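Here the complex is missing a single protein chain, while all its other protein chains stay put.
Order of writing sets the chain letters: A, B and C. Residues in each chain are counted from 1.
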Amino acid sequence: MEMNSLLLILILFSSLVPGILILLLHERQVFMRSFLNLLGAVVKVGLVAWVFAGYYSGEEYVFIFGLAPDLTFALQVDHLGLLFAALSAVLWLVTTIYAIGYLEGGKHLRRFFAFFSLCVTASTGIALSGNVVTFFVFYEFLTLSTYPLVVHRGDDIAVEAGRTYLWYTIGGGTVLFLGVVGLFVVAGPVYFGQTEIIANLVAENELQLTILFFIMLTGLAVKAAIFPFHGWLPIAMVAPAPVSALLHAVAVVKAGAFGIVRLVYDVYGIDTSEQMNLLTPLAVFAAFTIIYGSLKALFQDDFKKVLAYSTISQLSYIALGVAITGVLSTTGAVVHLVHQGIMKITMFFAAGNVAETYGYKKISQLNGIGRRMPLTMGAFTIAAFGMIGLPPIAGFVSKWYLGLGAIEAESYWVVLVLLASSAMNAAYFLPIVYRAWFCEEGHEMVHRRRPGRFETPALLLIPVVLTGLFSLAAGVFAASANSPLSIAREIAERLYLYLP
Amino acid sequence: METHQIYSLTSVVLFAIGIGGVIMAKHFLKKIIATIIMGGGVFLCFVSFAQRDALTFADPVPHALVITGIVVAVTSAAFALSLARRIHQLTGEKTFPDEK
Amino acid sequence: MTDLPTSSYPALLVGLPVLMATISLFFKSRGNAVAGLIGCLLTGGLGIVSFAEVTQRGTLIHILGGWKPPLGILLRMDSLAALFIGITAVVGILISLYAWWYFSSRKVSDGKFTLFWSLWLFLWAGLNGLFLSNDLFNLYVTIEVITITAVALAVLSGRTVALFAGLRYLLAAITGSMAYLLGVALLYGSTGTLDLGLMGQALEPGATATFSLIIITLGLMIKKAAFPFHFWLPPAHSSALAPVSAILSALVVKGAFYIMLRLWTEVFGVSLSYAAGQLIGFTGAVAVIWGAWQALLQTNLKMLVAYSSISQMGYLLMAFPLLILAPGVASGSADWLAPAWTGMAYQVMAHAFAKSSLFLSAGIIVFALGHDRIESLRDLVAWKPMTAMAIGIAGVSLIGLPPSGGFMAKWMLLKGIFLSGQWWWAPAVLLGSLLTAGYVFMLLRLAFAPAREKIAFRPVPHILQVCALLLALGSFLIVLPSENLIQFLGGTESFGTGIESIMEGGVHGNE
Partner (left out) sequence: MSVVIDILMAILLIYLALRCMLAPELSKTIFTFFAFGLTLALAWIRLEAVDVAIAEAAIASGFMGVLLLDSLRDFSYALSKNPKNLELPENFTIKESNKSLLLPRLALGIGFVIFLLISMEATWKTPEGGGLTAVSEELLPQSGVEHPVTAVLLNFRAYDTWLEIGVILMGLLAIFAAGGVKNYRKPSMTAVDPLLRQVILFFIPVLFLFGAFLLYFGKTGPGGAFQAAVLWGSIGILFHLGGWPIFAMIPRKLRQFLLTMGLGSFLILGFLLMAAGGAMFEYPPAYAGILILIAETLAAISIAVALTAIYVYLTK
């Protein structure tokens, strides 16, 4: 096998193999387990960086394994996939550190870390998959590997939440399956980027292709938590903080959003989708979800629930950006895929730190916490300002591009939606920030856990600070080469290169 | 109407009676006997064709099949009988509980 | 057809297990088990070797007694037969290993359980004989061998429930065989041959052929527990001992299905109609949904798994309507035949692995707890992680999630469904998947849930769990060689009718 194909497999194996090995370890082999996990995460980041560099110097990365005569397992690297893979790899490393600190001394950690690794394998696989079938395989694999993480606490609430989670995701997966097979039958094996296949078929099979588009969109919308399929996300917040952070900021929900991006840009093609009028319904649902999620978030007291509804709302920015045609909005959508991930994971880490250090899970308990945990809440504040869309933080960049895109496409109602959403973001995030920094402590704060030298254990602190800095950096250095924005811009320009 | 036709018509009637017996009869023994009657019908069908196809002697293949078939059918029936008797011995039941 | 390469493998595949079964009869308890296990390993090994031989040399035949059909009997090992024999071999070996430790650690091997080994070997011989047979009457004899030994195994546990279920099973099976045999009698009368290939050529459409088709299909549907004749299966499969349940559900029900497949594709071409295929497909679809729904309602693990068999076997029947071409369709243009065919083969394999794994896992739970109430699966992940994993993996294959064998099956089936334009089957496939997900995750949900009280369980030999897990993994591993397998399934030399014509042209409905 060629070196380049091997690299792709190795990227997957860098988390798959540790996952399987951890499963074989003994529960008490803590050091070995953490070592394997970190090693895998570091190796993965290294490999992705290698491929990143190689791809930009013109190398091609493709791996193809034939399952059946026309059913192939294909991995390939393109800009979009690479961006998502890099996001997963980096955030996995950070989250692994966090999870080791967070779950220290808990039960069933072997299982947890094993499935954690498998889940990252799935998410990287989604990023690297080269055709629809492979994407579907990893998409379902992700569902399965996250289930044990959602029910990790093992009490009745967690198990019940797991059930809801499964009904949504398996249902969505089944619908997606139907669409994928249908697409396969109509169009044959579709590799991402081969938009001409569909374009050539439109004349004959317009009705079928339209139906299939919406079937697949429905399947993907479940994971992307687009209204009315968002119900599982707030409930799944019973999972431990690292799970909520990685899975519900990055892996699972992003898999859905990423899938929508792939479907529109790389399967149907932007011009075909436009021509068939497929995007208007998507835009409407996305816009509705943005408003709906923000509204729901306003009325939550549970810290993680606020974040969950905020996620629902923010994710639909991506869908909305996809649904509006134009270089600028596409840039905004793709870059938000990354920015939202970094910012939301920061917030989840922060929420997890507060809960882990002081046991506070409600917003009303957060009075004065900023003085106790300045670094944590500092990172949170950065992320929150980013979410609201204040410059120069990452969130501003994506919203700016989305807004410009909407104006470019003359969809002024979208601008209104964005403004309204930003206002509501401010309305539910600013009180938290205010409480944390400016309110007096209402009562004596008791440590749940000895923090050690810092405000909270170092393993919990470092990740949140890191991701907080990332959010800032992504905004500040947005204009530099190889920033998420510049890659997103490149992706967008390529997409529209051949368009009139 | 020739001999083989008479018997082949009879054979399906016997088969039908046997099927009816297996479904409708309640007592284990009756059900078992019904299977043998059913088998009798099937074998009669075979042999009637053997007689139809006779040259210097009747077609030997169906005869051989029927002998084999009888032995197999009787063995199955004996096994069913032993199950039925065992059930009766253990529980006193003579029928399936949902067919009383 | 008699000019195909001859080989001793087919005869050995039937003879060897019979020989070993006979030998094992001479020993008491321990020796019996040793002889039985050796017999199983040899038979399984032979099955695998002969499978490999067929992949090398193509279809093998064995003309018994040197008498060619129509007078004599011919054993034929083509790709389909080889596939079934291969699956039986792999699954059979693992079940045998499981049975060895299962019985030896129950400390009860002195009693009737010694009969397990000889009966299982005879059953295995019957299965091999059935897959190899190319003669309608010989098929009857082999299926009776299977019935008698299968029911005997099912009642080995000696529980009253098992006896009731066994008698019901036996009566249903005898009725089914007799119906089948009546059809055979009529077919023999109309064609003067019992050989599948010759009969396919000689059969003329007409009332007799149609009636034979109906009565044979009905008989076989009783034996394979197709809807609405499934009544006997759940109690019989759930009340048997664990290794026996696995054998019954993974292998035995496939026997009647295999005959049905053979006859529909090789003999009844002339009397099949589009409507007949639709009808069979419909019963399959109903079975898929109804069986899965019933499984959801069960409170006992083994009953759940048994109902799941009814559901999964329904998928096999759903491929039939795709194999029969509507009158106007030209042979070459039917590009859905290959997917439907391979989907069916994959469903057979995936179900054999997954279902045997589930029953073996259920056996482990019964072994440990003494009962199999689903509620007692609570906290299984903590106290029997390997078993929980086996259930999970096997369940995932049953649902048909990628990249399992079940996924391949459903993928191919759906592809065939869409290509043929018979889209109305798709909802049944998907609904079946969803319901299957429902009951599989009902189990897993409990497995992750905390125990209500402290569980007292008997220690279970590790190796039992390994066997169950290996079988579960098997349902995934079959995907790896799929390209070769699919090629193999379509590519061996055959007799003009049958598989080859399926891959090329399908069975043509008349009407």
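Here is the rule we use: a contact is a pair of C-beta atoms (placed from the backbone, for glycine too) under 8 Å apart; a residue touches a chain by one contact, two chains touch by 3 or more.
Everything numeric here is computed off the predicted structure, so don't read it as measured data.
Considering the complete complex, the chain that is not shown touches B, C. Among C:T142, C:S245, C:T342 or C:S404, the one in contact with the hidden chain is C:T142.
Considering C:S29, C:S104 or C:T208, the position touching the chain not shown turns out to be C:T208 (whole complex).
Listed by residue number, the positions of subunit B touching the unshown chain are 1-21, 23-25, 27-30, 32-34, 36-37, 39-40, 43-45, 47-68, 70-79, 81-86, 88-94, 97-98, 100.
Touch with the hidden chain on the side of subunit C covers residues 6, 8, 11, 15, 18-19, 22, 25-26, 62-67, 70-73, 111-112, 115, 118-119, 122, 125, 129, 137-138, 141-142, 144-145, 148-149, 151-153, 155-156, 158-161, 163-166, 182, 186, 188-193, 202, 204, 206-208, 210-212, 214-215, 234-235, 238-239, 299-300, 303.
Note that only the chains that are shown with their structure count from here on.
With centres computed from CA atoms alone, C is the chain lying nearest the middle of all the protein shown.
A straight line joining the Cα centres of subunit A and subunit B is 68 Å long.
Annotation: 43 Å between the Cα-based centres of subunit A and subunit C. Each chain gets a centre from the mean of its Cα atoms; for subunit B and subunit C, those two points are 27 Å apart. Considering their complex, residues 71, 137, 140-141, 144, 147-148, 151-152, 155, 160, 163-164, 166-168, 170-171, 174-175, 178-179, 181-182, 185-186, 188-189, 192, 194 of subunit C touch subunit B. On the subunit B side of its complex with subunit C, the touching residues are 8, 11-12, 15, 18-19, 22, 28, 31-32, 35, 38-39, 41-42, 45-46, 49, 52-53, 61-62, 65, 68-69, 72-73, 75-77, 79-80, 83-84, 86-87, 90-91, 93, 96-97.
By the touch rule above, subunit C contacts subunit A in their complex via residues 342, 379, 381-382, 385, 396, 399-403, 407-408, 410-412, 414-415, 418-419, 426, 430, 433-434, 437, 441, 444-446, 448-450, 479, 482-483, 486-487.
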